[in-house]
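Here the complex is missing one protein chain, while the rest keep their positions.
Showing subunit A:
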Amino acid sequence: MSTMFADTLLIVFISVCTALLAEGITWVLVYRTDKYKRLKAEVEKQSKKLEKKKETITESAGRQQKKKIERQEEKLKNNNRDLSMVRFVSLLKITVLCSFLFRFDGRVVAKLPFTPLSYIQGLSHRNLLGDDTTDCSFIFLYILCTMSIRQNIQKILGLAPSRAATKQAGGFLGPPPPSGKFS
C-alpha cells in the first residue's frame, strides 16, 4: 500500500517532468523558430479578423461573402493543424520513452474513488490482475495528469494558443486541440 502511494506521487512527478520536457524540446525545435512565430502571428491575426467578420455579417450577406468566410475558416484550420502536430508528437515520444523507463505494467498505482464506466475500464484497469475496478493502472493516471498538468504548464509558460485560434480550430470544452505538423 505504501508502494502504491509512492507510485501515485511518482507518476504525478513524471507527468510534470514530461510536460516540462516536452515543452522544452518543442521550444528548442519549434517555438523559437521564425517560421513558427510568423505562422502563429498569422493564425492569431486571421482568427481575430474572422471573428470580427462573423460578428458583423448579416442574414442578408451575399453568398460570395459567406463563401469567403468559409474559405478563411478552412485556411485557418489548416494553419492550426500545422502549428500543433510537433507538440503532440514530441509529447507522445516522451510518453513512450517514459513507459519503457518506468515499468508500471501490472502494478496498481492508485485507488480510484469511484468505479469507472465499462468502456473506460479498458484503460483504467489495463494489464492489472484481479476484479477490483477501482484499481488504477499507470496509463490512466498518467493520461489524467498530462491532461491537467501539461495544459496548466503551457498556460503558465505562455505557450498555450490564444482563445481566438482555439475557437476557430474547434476546441471542445476548454483544452486546445493537439497541434499539427510543423517543420
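Just so it is clear, a contact is a pair of C-beta atoms (placed from the backbone, for glycine too) under 8 Å apart; a residue touches a chain by one contact, two chains touch by 3 or more; residues count from 1.
We take it that contacts and distances are computed from a predicted model.
Visitor: Since a chain is absent, check the UniProt entry for it and pick the matching name: "Multifunctional methyltransferase subunit TRM112-like protein", "Immediate early response 5", "RAB5 interacting factor" or "Small ribosomal subunit protein uS10m".
Guide: Hidden chain identified via UniProt as "RAB5 interacting factor".
Visitor: Tell me, which residues in subunit A touch the chain that this view leaves out?
Guide: These residues of subunit A touch the chain that is not shown: 1-2, 4-5, 8-9, 12, 110-115, 136, 141, 144-145, 147-149, 151-152, 154-163, 172-175.
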